[in-house]
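The complex is shown incomplete by one protein chain, all other protein chains being positioned as in the whole.
Moving on to chain A:
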Amino acid sequence: MNEQRPITIIVVIVLIGVVLLTKLFMIQVLDDSFLKRAERNAVQRLVDHPYRGLVYDRTGKIMVYNNPIFDLMVIPKEFNVKDTTRFCEIFNIAKEDLIEKYTAARKYSSVKPSILIPQVSTTEFAKIQDYLIDYPGLFVTTRSVRSYPQASAANALGYIGEINARQLERDTVRYYRQGDFVGLSGLEGFYEKELRGIKGVKYKMVNVRGVDKGSFKDGDYDTASVAGRNLTSTIDLELQLYGEKLMEGKVGSVVAIEPKTGEILAMISAPTYDPNLLAGSKFGSNYGVLNKDEKMPLFNRPIMAMYPPGSIFKIVQSLIGLQMGVLTPNTTYACNRSLVACHNHPSPVNLFGAIRNSCNPYYHQAYRAMINQEVSRNTFKDTEIGLDKWRESVLLFGLGGPLGIDMYNEKGGSIPSSSYYDRIYGVGRWKYSTIYSLSIGQGEMMVTPLQMANLAAIFANKGYYYQPHLIKAIDGDHTKIKEEFRIRKEVGVDAHHFDLIQDAMAEAIYGTAARAAIPDITIAGKTGTAQNPQGEDHSVFVAFAPKEDPKIAIAVYVENAGWGGRAAASTASLMIEKYIKREVKRLGLEEYVIAGKFM
């Protein structure tokens, strides 16, 4: 009876072996989820953050760099101090502070590092470095914070901050992780891809308590980070700083462009702020304050503020009129103030006189000649055709749409089209008398300070411009900037038409903006006044110099400063002097401008 039982026992032994091996085969070979879970357990992916690229000005001065910050870290388990008083002395920490920080660190983890003293200064770091060896469980980690040695060009440079949920969502290649810092505005935002570099990855092994156990597979899967690319800005830091000084206590913009290249020499948004305020850990507390400031220091006025162009637009009108053949240098109109208000000047005037005296009735009549060329018998239809044809010419001057500067959120202003008026008044229900304000740069048109500076560059270049931009080289290579910055854009007006304009602008300085004149530099300029229904008009001035070989084109806006001949023209003139002569001799004017407060 018992004879087959040994066989049964052998069968059971074999069955147990088969069951165990089957189950093992299932979890070891067939199911790879355990391998992934093991890696999640023991392999920690550490991102090696690259150094963000630096930004230099056009003369090689540093504008943005990475300031190393040292944090003193502690591993509570290894930390052991015998003489606490001496320790506190060396590390410059109060005893209560030490106990509090240590207790907090211990509570977090006894084997993982926590910050004991944050942001140790470079000098302090040098001091404590030698003592570190005496205290086990202490070490220093380095991180870097964006730093601006001259605290200048805040709005142009922009700032970096923690990536937000929307940006993370847009990042389809999944480069960024929660908590990463990205450029949020200005150049930091626009050139994020160039500046950020390439992240490296280190795979570390950790034990069950999270203690570092060396690199995974001897670092075979690790990649080194690649530092971001350095940018060379078109900004002349000295000029920028000077402009910021002049604009202190004022609201407005200064944009200076090198006409032959479209390079922006200075771009001042006033009031401004110290960019260091938004660097590193201070971002959180300071951003709120700046954002709530009613003077809006974070508002990048040169590319975002829009004003009616005012009288300066008369130059564009003159040029389009000349090119159309509607105007000639000899075209004369009477200063008929029943059409539109004007100031006292000899009448009638020819084109030169009209520019020099900024004669409103002249342009009212000249613009009518451009718009109503009697292409159609129907005066409504005729106006419509004329307006759209005229608008095409205006757009070529870089108006009515963003110029495409290397910054996000550039506003384009507006130049109304016939469909715009159709929407407001209805098709066939508006005519020249509805739109005549456009003739003198008022009414339904808007421009940004950047577009105005670009106009000055067009006048200086006699008919062409390069897209204004802030970065001229990436890693020192001029060809790496955007292709479109190197394409010459024609405005469709023959160069010879500009001669008269330039002469009139040079003359106008002595007529309307005598203060702007600089000895031995011929400035060509035009004042303007941007009407402000809320209060005092905005003072506007555009100019280029020297007239013979223009090196700088500039637009200055000073809000609430009244007529353009005063604050704006003086500021522009000083900027030109500073840029061309590298030194300002007219200290009285400088003082006058700095003293002016229009806030």
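Here is the rule we go by: contacts are C-beta pairs under 8 Å (C-beta built on N, C-alpha and C of every residue); 3 or more make two chains touch, one makes a residue touch a chain; residues count from 1.
The definition used in the following text is that contacts and distances are computed from a predicted model.
UniProt lists the omitted chain of the complex under the protein name "Cell wall polymerase" (options: "Imidazole glycerol phosphate synthase subunit HisF", "Carbohydrate ABC transporter membrane protein 1 (CUT1 family)", "Biotin-dependent carboxyltransferase family protein" or "Cell wall polymerase").
Note on the undisplayed chain: of the listed residues A:42, A:62, A:81 or A:584, the one touching it is A:42. Screening A:23, A:45, A:343 or A:429 against the full complex identifies A:23 as the residue touching the chain left out.
In the full complex, chain A touches the omitted chain through residues 1-2, 5-6, 8-10, 12-14, 16-17, 19-21, 23-25, 27-29, 31-35, 37-39, 41-43, 205-209, 213-214.
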